[in-house]
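The block underneath contains the structure these notes are about, expressed in structure tokens.
One chain of protein is taken out of this complex; the other chains stay put.
Order of writing sets the labels: A, B and C. Residues in every chain begin at 1.
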Amino acid sequence: QDQIKIGVSYPTPTHAWAAGMNWHAEQAEARLEALYPDVDLILVNSPDPGAQASAIEDLVSVHQIDALVVLPFESEPLTDPVLNVKKTGALITVVDRGLSLPGIEDIYVAGNNPELGRVSAQYMKTRLKEGDNIVVLRGIPTIIDNERFDAFMAEMEGSGVNILDHKHANWNRDDGFEVMQDFLSRFPDIDAVWAQDDDIAIGVVAALKQAGRDGDGMFVVGGAGMKETIKGIMDGETLVPVDVLYPPAMIATAMDVTVAAFKSNGPVSGRYILGATLITPENAASFYFPDSPF
Amino acid sequence: MSDSATTTESKSWLSSVDFKTLGPAIALILLCVVGFLLNSAFLSEGNITNLLTRSAFIGIIAIGATFVITAGGIDLSVGSMAAVIAGVMIIVMNSAVEIMGTGVATVLLGCGVSVILGVGAGWANGFLTTKGKIEAFIVTLGTMGIFRSLVTYFADGGTLSLDYGIRETYRPVYYEAFFGLPVPVWVFIFVSIAGWVLLNRTAFGRYCTAIGSSESVARYSAIKVDRIKTWTYVIQGLCVAMATIIYVPRLGSASSTTGVLWELEAIAAVIIGGTVLKGGYGRIGGTILGALILTTIGNILNFTDMISNYLNGTMQGLIIIIAVWLQRADWGKKSKPKS
Amino acid sequence: MSDSATTTESKSWLSSVDFKTLGPAIALILLCVVGFLLNSAFLSEGNITNLLTRSAFIGIIAIGATFVITAGGIDLSVGSMAAVIAGVMIIVMNSAVEIMGTGVATVLLGCGVSVILGVGAGWANGFLTTKGKIEAFIVTLGTMGIFRSLVTYFADGGTLSLDYGIRETYRPVYYEAFFGLPVPVWVFIFVSIAGWVLLNRTAFGRYCTAIGSSESVARYSAIKVDRIKTWTYVIQGLCVAMATIIYVPRLGSASSTTGVLWELEAIAAVIIGGTVLKGGYGRIGGTILGALILTTIGNILNFTDMISNYLNGTMQGLIIIIAVWLQRADWGKKSKPKS
């Protein structure tokens, strides 16, 4: 066989983080294909888990891939389809969300969702004192959201900070704006907001400014590492003073490692867990990529 | 005789008000009472203003949908259309900054683009439906996919953000208030009045109703059926453009998730308001109430943590069904022969 | 004389076949040609099998939708219904493991639960529509929200996953093949035939058509309109249950994203197939072709990276519109009076 075919499957980008991931994947494709003429990377994205399962089937039946890099929409539904790919002898690299059966993947590259919640909560505790009030805006009801939220709540436990309420804002700016507006009408005293995600945080900030409640030491913690947010941190923005990293570039890492599995002499199998670093004005510059869409 | 006719007229007008208008109005009032009982802050000025402003988007789009549905059509593409219009507006304004600066002119250019795109997209829907003789459901399902994917493409899967300079100029369109009401609410009021007059007081509105009642009767009555139907989609497009013009300054961004499910919300508002889905009977007043009801439900759910977040959808579904049921039930009317 | 009538008849039957059946068939063949030109593996046995198996879900649901739509209704809740049925099935099977083990009995129990839930949910939709006199659009929009939020609630926002022991037992229902065809395809074929017979060869099918054509005519013919309409929703629920039974072993899980937008896909399949959205005319054969067309579009788009992934929706939308246009266009027929 002359060509090494590697299928790369991930959800259709519908929000900025995923778009960043898509951008990194495309960059990596161009870079790796230029570097290795005998490597063909096939990028496919899918709008839902069922479609992703279908897309993976098509990668096998049509392209006869030698390796699969997959960022599963959800862990459960994609476990079996990926297991089927595994049975064809292909190398499996799983990104971000682990499959629900251990041992399928040869390589695992991931961010750290519970860590994101924990790091956020640790920062909150440094800024807040007992009796202070916060509200939480959550993402789309999924495992990711649960992991982040549960870890955050566990870390906040016993701090004496009141968590007034938590609502789903679906990793969406509009929902973030509306939910925050209603929180503001409902609670006269809010000291900080955990928005979990930079998109939600943008909506939250707009609502705070509209209500004129963006002063008095109020702050918002998002997450993911959007370039505008990081830029703000570098500029010393006080309303969103920090961010917690969840890098969309992890897909590129995974692609690199997978290609390396065919091209390198050293062993590459194993787990690569990327940290959920707290981005502060001090270290922000090293996470700032002005060319990325995210 | 004409005298007695007039009195009967006014009586039956009253009774028709009873069942068709009061239904959604009662539902809305009940909702407000519930909201107030849950949290008295519900009736605070700030919350009422938020509520009205939020209703403006869906309300304006739903007014357009009232025309389409009254004339027997349906438009599933409005949410995606709003997203793509917002996206293109942002791209155009951003690139106009270099030439025209960040002044009002650029914002007006953006608004102009929005209106042109809205009218164009509406016309395309109308043309495919009438001249292409393809069911409106299929045409607009198709354009829904097309618009949605175009905005994703323009945004490269991410978010298009408005230049911060223009944002400052444009901001007041969402955040300023005149005489105590935010600009979007004024726009909503204006569009509502215009829509009401158009539907109830002009030949065009009469034609929409006639076409929705029976296309062949309309044709035999010298109505240019295809043209009027196309116009309803154009009006829908125009309404989407207006809604987008007040949407963009809010967060200054558009992405592939902008406007998701707005089409269902808009259609739901129209039907909760008493317009008949099969056409032939439309009510702008009801549509406005429908939009307010939908927004209020969401608002109330944010005001309480009694119900699991996960069950929001259940509450929403139940309330919508009950609101319409309140309206359909023949309040106090004796059981009438089934038809 | 009666002879000549018969010949005219058979001619017009032929010509009606031409435009109504050949339309979607031509569209499907064109798509296959395109697929083959893009990549000859498109026609490989493996791919064809995948395609058919995938069409089975949407196809089975769409067959139910054909009944609902033919009788003048609409069901927007099918996607959410599938999700909640899958969720409950998984919960029940998982908890039955302890008592009943991971054998076939547990799987059968799950299937039984699925059928009961499907029938129940369909009945609820039908009851609210007929007895509650609420528009089907609103009822099923409401239940769509309710079902969706229930599955989220049951899954606690995450994913419900089937016990791995049962999964082994259940797996063959999706992955095994009999006589060269996977089980889901057999189920699809079976449901198609049953649906076709029911719609075209039984009094029930005629009643559906009559009701969709004109409720009052149906009523005057002593047809129990409410009962028949309710039955169409029950059939829809049953079809959803069947589709879910073959869906669960595929991915072994259910979450709040299961079945999102299936309702639109199912309705699109029905209408692409030539069934009239306003009711009164339904075609099971067309629905099957419609489902195949939709699946093939997705499949072809996976075959090529010529187009930006973001534009998949655009291609899909265009192809759907063109497929229906192909069917509506009066092939070779002289232009007839506008209607």
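Please note the rule applied: a contact is a pair of C-beta atoms (placed from the backbone, for glycine too) under 8 Å apart; a residue touches a chain by one contact, two chains touch by 3 or more.
Note that in this section contacts and distances are computed from a predicted model.
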Legend entry - Chain excluded from display, named as in UniProt, from "Cation:proton antiporter", "Thiosulfate oxidation carrier complex protein SoxZ", "HypC/HybG/HupF family hydrogenase formation chaperone" or "ABC transporter ATP-binding protein": "ABC transporter ATP-binding protein"
Inset, instruction - Please pick, from C:Ile223, C:Val270, C:Leu289 or C:Leu311, the residue that touches the omitted chain in the full complex. - result: C:Ile223
Legend entry - Per the touch definition above, residue among C:Ile29, C:Leu43, C:Val104 or C:Val197 touching the missing chain: C:Val197
Legend entry - Where the unshown chain meets chain C, residue by residue: 1-2, 4-6, 8-9, 12-13, 197, 201-203, 206-207, 209-210, 213-214, 216-223, 225, 276, 280-281, 334-337
Legend entry - Hidden partner chain, residues of chain B it touches: 2, 5, 8-9, 12, 197, 201-203, 206-207, 209-210, 213-214, 216-224, 280-281, 337-338
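Criterion: only the chains that are shown with their structure count from here on.
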Inset, instruction - Indicate the whole-number Å distance between the mean C-alpha point of chain B and the mean C-alpha point of chain C. - result: 30
Inset, instruction - Any chance you could list the residues of chain A touching two or more other chains? - result: 12-13, 22, 141
Legend entry - In chain B, residues with contacts to at least two other chains: 152, 156-157, 310, 312
Inset, instruction - Please give the residue numbers of chain B that touch chain A in the complex, ascending. - result: 39, 41-42, 44, 46-47, 50, 54, 152, 155-159, 161, 175, 250-251, 253, 255-258, 298-299, 302-303, 305, 309-310, 312
Legend entry - Complex contacts: residues of chain A adjacent to chain C: 12-13, 22, 42-45, 48-51, 53-55, 57-59, 61-63, 73-81, 100-101, 140-143, 145-146
Inset, instruction - Quick one: which bits of chain B touch chain C in the complex? Just the residue numbers, please. - result: 76, 128, 132-135, 137-139, 141-146, 148-150, 152-153, 156-157, 215-216, 219, 225-226, 264, 267-268, 271-272, 276-278, 308, 310-314, 316-318, 320-321, 324-325, 328-329, 338-339
